[in-house]
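Missing here is one protein chain; the remaining ones are kept as they sit in the complex.
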Amino acid sequence: MVAVNPIYYIALPLLFAFMLPILGKIYKGLIRIVPGILYAYLMVMSLYLLRQVNITGQPIIVEIAGWKAPWGINLIFDAFTGLIVTFITVLAFLVWMYSYRFKKVEFDNALKYFVLLMLVTVGSIGVVLTGDIFNQFVFLEITALSSYGLTAFYRGRDGAEAAFKYLLVGSLASTFILLGILLIYSQLGTLNMADIARNIHIMKPELKIMAFLLLFIGYGIEAEMFPMNGWAPDAYSQAPGPIGSVFASMTSKAGLYALIRLTFTLFDFSTVSKLLFVMGLLTLIFAEGIALRQEKIKRMLAYSSIGQIGLIMIAFSFNTYLGVFAGIFLMINHALIKSLLFFSASYLAYNSPKKYIKDIQGFGKYMPITAFMFGLGAFAIVGFPPFSGFWSKFYLLLAAAQKHYIVLIILILSVSLVELVYYLRVVHKLYFAEPTGEYEPHKPRWNGMLAMILLALVIIAIGVYPDLITHYIDRAAVMIMDKAQYIHNSLGL
Amino acid sequence: MKKLISIIFLLYIAYQLFVVFYAIPFGTDEVRSKVGKFYLEHSPKDLQVANTVTSIVVNFRGFDTLGEVTVLFLASTALGSILFRRREVHTRLSHLRTSVEASSIVRVTGRILFPMIVLLGAYVFIHGHLTPGGGFQGGVIIATGFLFLLLAYRQFTIDHKTIMWVESLAGITFAGIGLVGIFMGKTFLENFLGVGKLNELISGGIIPLIYIAVGFKVAAELTGILDTILLISITVDETENQTEKNG
Partner (left out) sequence: MDNLQILKIAFYGASISLIIVGLYAVITKRNLIKIVLGLSIMDNGLNLLFITIGFVNNGTAPIFSPLVMEKYKTVEAASQVMVDPVVQALVLTAIVIGFGVTAVALALVLRLYRHHNTTNIDEIRNLKW
């Protein structure tokens, strides 16, 4: 097992991130090529490992420094974490491809960009794989810090302001998380998540509630949950184009994963799902309502992204197999489709500094493929067949129907209508409005085109033939529902 | 009014936190946790490391430390991407020559103390497994030595290329030592050297090696961060404002 080992997800990008400045001295092009090779390797490795895990049914557990679970830190690559990691690596590869020629001229900036990109991947993969709650906090901080750096990357925009806002909220979140971890540690004397889950009933109830609330708020902030998500639209809109996709598919997913692990595995409350449901509903309604009024394209996408997070939380809060299934499907679709939307939107609005929707009207004529990709993404995220978005919404409605939540079904459908309205508005302007002529259209580069076309192909492939991934999602859903299995896997009991 | 509301709100939070934490046992033997007891038992026996905190930081929870080192690396990279501009380096120096020198007391003391500070820092991180201290502490001490020089001599500059080499090589050493464990058929960051005897300088296998690498890395990164913030903050760059607005 020297060639494939889940530890490489963290060790190799770190090694190359440290090495990148030296590689840049040898040959300048290496700083762009090396991350790509690394991402390609990780992607192939995760596809292989995920297949392996699903065939054998055995998760891969990696001990670190040779100590068994509660004493040392371990990494758990099972059907659920493996699936999320696979999608993170796939998207990381596509983001790399999209930004391959990004900032070609300035060597120093390109170096820093790729180092930050590698570290944000390390952080989010670490959050998903680790079996230790404090280690998860460390990786969450790595994700957050690299996101601050990436948000403030451009000088011409208000990146520093957005990043400071993000940092402020993120620091509050980390304080809450640390307090929660401290409470748990002081009572149970362990930091391993499986061990905590096994012993959580020993904790005094008032301490347990406090610890849960602190962790819930902390992870909720990272996952862009209402009401602490004011930072998200600013960060999405001020960061470089492809980073919007990184936020949607990695940073917020890391927080969301921690939230799911917290509610499904760590604590044994029966009312938790109701809290998750209420917060998800509030997030959804608030975000979609504001998205309708947005004049700037990236802010609109950001609010739509928050709305999707709300939808995912609702799906998980059903606490049934079908709900979790729909939730995981939504997570994957959100990552894929939002990336496509961000990729195409940042090409469309390339020359407009303020990124107003009216600045890009009529660009369908000049940039036919990019505009088409945006339209495709818009229809996919609203949930039209034959795109992958259809199936996740379909399963979500199915799960709601199974629980007889008629009002919720109507609500989800009407929210989809709202989504349709604001996405159609943009698509309509793209194709049927007269160009203002104020901004030049930007000629997309081949690498960005390739990344978009690959994404679109994946979205259509899953839409036409969902069996491609439903098998994996099915295993993942079973895995996250089974707390005893997780404890057994991690501790080897 | 807004202040009053926030004060009341915060006092309520403080009360809740205090009540919760007051229920936790304090100072008695039962605070020593399950994992804590395990580490206290196995650190001197299996690893022959006297300082249990060091063995936790570098071995039992070594993965956290790798993350920590990454956070520092990230901070210095992010700082660079937020503040630095290549052509600034040239304008910077001309401004610096004109700025005021520190008094002769500071300069002379700085020159005498600097080697001692570096020596102390090196001592602290080399003896991290025997005495209180370690890579982070030693690295910070060394960085304060450089800070002293930066404050005393305004024309003193730090070569960012050297810093980059040191931090890259130290980081590669840390991750590399971890990977060697895998190639030797063990796990990541697992000890593959002999552990020696308790309370001897050469003991604990790879623990002192990793801590020395961490010491170099922390010293280089902190010096770099201090230099960046200090020099940028006393430099008034006229062109910066204009280019930022034009974007």
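Chains: A and B, in written order; residue numbering restarts at 1 for each.
By our rule, a residue touches a chain if its C-beta (ideal position, glycine included) is under 8 Å from a C-beta of that chain, and two chains touch if they have at least 3 such contacts.
Predicted model, so just to flag it, every value in this text is computed and none were measured.
Engineer: So which of the visible chains would the left-out chain be touching?
Structural biologist: Output: missing chain touches A, B.
Engineer: In the whole complex, not just what's shown, which of A:Leu178, A:Ile217 or A:Leu398 touches the removed chain?
Structural biologist: If we include the chain that is not displayed, A:Leu178 is the one touching it.
Engineer: Among the options A:Asn5, A:Thr143, A:Ser186 or A:Thr283, which residue touches the chain absent from this view?
Structural biologist: The one listed residue touching the chain not shown is A:Ser186.
Engineer: May I ask you to list the residues on subunit A that touch the chain which is not drawn?
Structural biologist: The missing chain touches subunit A at positions 134, 138, 141, 145, 148-149, 152, 158, 160-165, 167-168, 170-172, 174-175, 178-179, 182, 185-186, 191, 230, 234, 238.
Engineer: Touching the hidden chain in the full complex, which residues of subunit B are there? Just list them.
Structural biologist: Spelled out for subunit B, the touching residues are 2-3, 6-7, 10-11, 13-14, 17-18, 21-22, 24, 26-29, 31-33, 35-37, 39-41, 43-45, 50-53, 56-57, 61, 64-65, 67-68, 71-72, 74-76, 78-79, 82-83, 130-132, 134, 136, 198-199, 225, 228-229, 232-233, 237, 240-241, 244.
Note that in this section only the chains that are shown with their structure count from here on.
Engineer: So how far apart, in whole Å, are subunit A and subunit B when each is placed at the average of its C-alpha atoms?
Structural biologist: Distance between chain centres: 30 Å.
Engineer: Which residues of subunit A touch subunit B in the complex?
Structural biologist: Those residues of subunit A that touch subunit B are 2, 5, 7, 10-11, 14-15, 17-19, 21-22, 62-67, 70-73, 106, 108-109, 112-113, 115-116, 119, 122, 126, 130, 132, 134-135, 138-139, 141-142, 145-146, 148-149, 152-157, 160, 163, 179, 183, 185-191, 204, 206-207, 210, 353.
Engineer: Enumerate the contact residues on subunit B facing subunit A in the complex.
Structural biologist: Residues in contact with subunit A: 16-17, 20-21, 23-24, 31, 33-36, 38-39, 42, 59-64, 66-68, 70-71, 73-75, 77-78, 80-82, 84, 86, 164-165, 167-169, 171-172, 175-176, 178-179, 181-183, 186-191, 243-244, 246-247.
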